[in-house]
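Of the protein chains in this complex, all but one are displayed in their positions.
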Amino acid sequence: MAANLKGPVAHHFNNLNQQLTTVRMGMWMFLVTEVLFFGGAFCAYTAYRVWFTSDFEAGSAALNVGIASVNTFLLLTSSLTITLGIRAAYAGNPKGLRNYLLATIILGVAFLGLKGREYQLDYQEGLIPNVSVLTPEAQKVVNERIAKDPGKADEKVYPFNENLAVVLHHEKFKGEPFVAYDPFRVQLFFMFYYSMTGLHVLHMIIGLGLLTWQYILACRGFFDYNARYVYIEAMSLYWHFVDMAWMFLLPLLYLAGPHSASQALEQFKVAIGLASGTH
Amino acid sequence: MDHDHTHTHAHGAGAEMHSQELVEHEVAPNAKSLTTFAVLAVLALLALFIGFSNLGEWKVVANLLVATVQACILAFFFMDLRQADKLTWLIALSSVFWTFLMFLFILTDQLTRHLGVL
Amino acid sequence: MTTANSIGTDTPMAIPKLDYTPQMSPEPELTPTEQREKPNYLNWQYGLLSWVLTVDHKRIGLMYLVSVSIFFMFGAIAAGLVRTNLIMPTGAILELDQYNKAFTAHGTIMLFLFLIPVIPGVLGNFLVPMMVGAKDMAFPKLNLMSYYVWAAGALFFVWQLTVGGLDTGWTLYPPYSSKYSHTNVLYAGLGIFITGFSSILTAINIIATVHKMRCPGMTWGRLPLFVWAMYATSVIQILATPVLAVTVVMLAVEKIFGVGIYDPTIGGDPILFQHMFWFYSHPAVYIMILPGMGVINEVLTCFSRKNIFGYKAVAWSSVGIAVVGFLVWGHHMFLAGQGYFLGQVFALLTMLVAVPSAIKVFNWTATLYGGSITFQAPMIFAIGFIILFTIGGVTGLFLGSMGTDIHLHDTYFVIAHFHYTMVGGMMFAWQAGLHFWWPKMTGKMYSDFWSRLAAVVMLVGFALTFLPQFVAGYMGMPRRYPNYPPEFQIYNVLSTAAAYLQGIGFAMPAFYLIGSLFFGKPAGNNPFRATGLEWQTSSPPGPHNFESLPQVYFGPYEYSVPDGLKILNDGSTNGVHSNGSANTDKGAAHGS
Partner (left out) sequence: MFASLDTSGFLPPQASEFAVQSDMLFYYITAVCILGSAVVYGLLAYCCFMFARKEGVPSKRILGSTKLEFLWTSIPLVFFLSFFVWGVRLYDIAINPPPEAHEREYFVVGKQWMWKIQHPTGQREINELHLPIDTAVKISGTSEDVIHDFGVPAFRSKFDVVPGRITSAWYKPNKEGTYHLFCDQYCGQGHSQMVGKIHVLSQENYQAWLDGSYRIREGKNPVDGSPSWEGRKLFFKLQCVNCHNKESESRAPSLEAIYKTKRAIQGGTTIMATDDYLRNSIRNPMLHIRDGWKPIMPAYTRSQVTEEELLNVISYIKSLRPGDLPSRTESTPAPVGAKTQDTQAPAGGN
């Protein structure tokens, strides 16, 4: 049921159809660049994953899979809401459009909020490559080791490695403790973790900015011409792509290592403050 | 892509009004979108289930399989590849193809570098 | 300029008898006063704002022209420093690190701020919409944004080069760039990232324009080859640039954290960076050269009054280069520690990608056969292009063949090779295009004598600059050496001397072109009697390019029309020959 589309045509287009298809095509081409952008990161990741499999799994085991799981569904739902938004704009229902845009924005913000909390936890656990400070627990472990064998007093301590060991062997949260991993390679994994999720977050922020703008435009009646639903659609293409990228980040970064549902639940409780974390 | 908004927004004033049937593109009704969402959600649950299970090296394979299916559904229904014209398909596939080429060559080097050297 | 003809029918109504011989400065169709009153894109709006906020592709093209020329000047100055330093084996004027910063500045500015944006930014912006008969680019606002993004990135980049500088070479290889260089790698990388974003946006714009904005009758088979080349270029830009972006991002992350993805101390692999870098940067050399090839097609056909020889071969060789050009990057890494097996694959594909370029050269030469050739400045530049690009091409074979590359890798032979393709090729094509379309852009004709002289000076100066470097390279002189063994001095002195001559040549157009704006004769709408759609409108063109929607009946290069008309009137205008007689001066004038 194609609605009767109304809308102004820009000065350089001959008719509405030309304009709409052109906009859509432009967005698709932009997505091509996005695919190759993330593709490059994934390619580098894969290259190392096949070399240092166990190390990468160890790194993954140290991540907060609870937050990631919840975020997955937040993002998925936002994909739905914006799709419904297209429909609303197309059917000439500005109010519905505004609500759907708002819902999408809220879901996206929630995602970012949780993501920020996750980064904060990682920071508290001292899981920053090349970090220079030991977490209190790690400090304790080191002290005990030195107490046991004073000879170890003067050997160099790599804070990241110690922090990682504490996290991985924290029986309350993680699955079976890891034995076979090289902490330096795990740093490599964390480089990927931070840069890839960082890029994803960056895309989320840009997307949210654009969504907010569209919301404002919607409030100002910009979308009263139903032909302009195509801009919502272009926006949704971008938003769906961000969702798509996450669908691959989840298994490659978070689910690579050994995890359990209970652990994920526990982690999420910690994240939202229902339980006390490693600290 | 903000240029799209500003685009006709600015030109809206002077440009002449058009009103016409949109031929090649039909916007999915809500029911269809909800079904798609349901399927995607189930697949996401499946991904988590696999992630929490203990499949060894098959885990990543299964997970990527699920992710690929998810991506295809997303592209096909939410992103409307379902009814897109040939050109859009060409664009979409070219992105996949070139990413594949990048993987192919770079990984070939990573995996065969030790062969045939001194 | 207005012959009525019924849109839709595929045969011209009546094609008037015309003088098909070119003339440098014909009497303008309009008296100067009329010319002035006639609104064109330069004078229909006034004031600074009308320029900085314009979405007119022609004005944006001019803005690119100005900025790109300025950055070229920077790059040229850096080149001058480098060449001057090399007249002494121990370095004439620069300290070691100063030299490293100078050659890095030369390389990065010339590549990222000149060669890549110059033809897409200036000629692409100005001509593609007119050549396909559109009123503007598909996304005019995006076009403007793309310009500002590029300008911002470029200024930021140059600023970073001047404060602190960059000494990694344009290749930015880690671990040197990531851990050992004390220069502004991080911010320079950011600048590159931003400019890359701009070239992506321009590419999207051009592709959308070619696909969606073609005027009635402008079929793919009738597109000017310049448009084909720009199309292929844009495809490469869209597919390759993001990979460079992500590579630079990961480099930045490594720089920030102090450990990183290419860091050997934690198991990272520097070779991986090289792979991902060249995945962009080899196609990038085709981003640089393909538009130049496109320009050459237009100029050669016009000044030899001939159809292009083998339209389809030339068009598809562009696309072939664009596609296969993606799969040859490994020939930069034969000795870098890349796998031997993959090296062989790359070497084979490299030899394959050389073929389309050879095809083009032969087609251009054959185009001249049976022509009626006149040697105005654009033509001299075009012929210079063929001469120099041929040398650049064949010397590439030495480097593409694995065995000889062992000895020639990273020597001055490589320097000479890519300067012959990039400068001898692209730079000459750019000059040809600039001189060819200058009358259309400005409505003024430049000095015939000075332009021809400049062309010859550039040709001689350039050839003499880089020929000695082939020898020095084979003698084994490594690239990026501020100091070198004394026995190489003779070659460097020769090269530097010629470089100064070349510099004079490149400076000359600045004078007579700018001079032409004030003293030049009005060019008339079509001084070269060219057939492209862009020549069918007034010069400078009106705000919306054409007074009414153009209608195209025939292919682009119908110069030898007396025969052509007969054939056309016989109606045998299909198949390969569908680029039969075309929008000649008035053949495809704008309908109703």
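By letter and in written order, the chains are A, B and C; residue numbering begins at 1 in each of them.
Rule of thumb we're sticking to: a contact is a pair of C-beta atoms (placed from the backbone, for glycine too) under 8 Å apart; a residue touches a chain by one contact, two chains touch by 3 or more.
What you see is a predicted model, and the numbers here were worked out from it, not measured in a lab.
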Selected from C:W159, C:Y340, C:W450 or C:Y500 as touching the chain missing from the view: C:Y340
Candidates C:N125, C:N143, C:S318 or C:T411 - the one touching the absent chain: C:T411
Chain C residues that touch the omitted chain in the full complex: 20-21, 89-90, 96-97, 100, 167-169, 171, 173, 175-176, 179-181, 264-265, 267-271, 304-307, 309-313, 334-337, 340, 343-344, 347-348, 350-352, 354-355, 358-359, 361-363, 365-366, 368-375, 383, 386-387, 390-391, 394-395, 397-398, 400-407, 409-411, 471, 474-476, 478-487, 559-560, 562-564, 567, 576-577, 579-580
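Convention: only the chains that are shown with their structure count from here on.
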Overall pattern in which the protein chains touch one another (line/ring/star/complete/other): complete
Pair joined by the larger number of C-beta contacts - A-B, A-C: A-B
Centroid-based (C-alpha) most distant chain relative to chain A: C
Distance between chain centroids, defined by C-alpha means - chain B, chain C (Å): 34
Averaged-CA centre spacing for the pair chain B and chain A, given as whole angstrom: 16
Chain centre separation in whole Å, for chain C relative to chain A (CA means): 39
Residues of chain C touching at least two other chains: 139-140, 142, 211, 239, 243, 269, 272, 276, 279
For chain A, residues that touch 2 or more chains besides their own: 10-11, 21, 25-26, 29-30, 32, 36, 39-40, 43, 47, 51
Interface residues, chain C side, partner chain B - complex: 139-142, 145, 211, 239, 243, 269, 271-272, 275-276, 279, 326-327, 330, 337-342, 345
Residues on chain A engaged by chain B in the complex (per definition of touch): 1-11, 15-17, 19-21, 23-32, 35-36, 39-40, 43, 46-47, 50-51, 53, 65, 69, 72-73, 76-77, 79-80, 83-84, 86-87, 90, 210, 213-214, 217, 222, 225, 227-231, 233-238, 240-241, 243-244, 247-248, 250-252, 254-256, 258-261, 264
List of chain C residues in touch with chain A within their complex: 134-140, 142, 200, 203-205, 207-208, 211-213, 238-243, 245-247, 249-250, 253-254, 257-261, 263, 265-269, 272, 276, 279, 544, 549
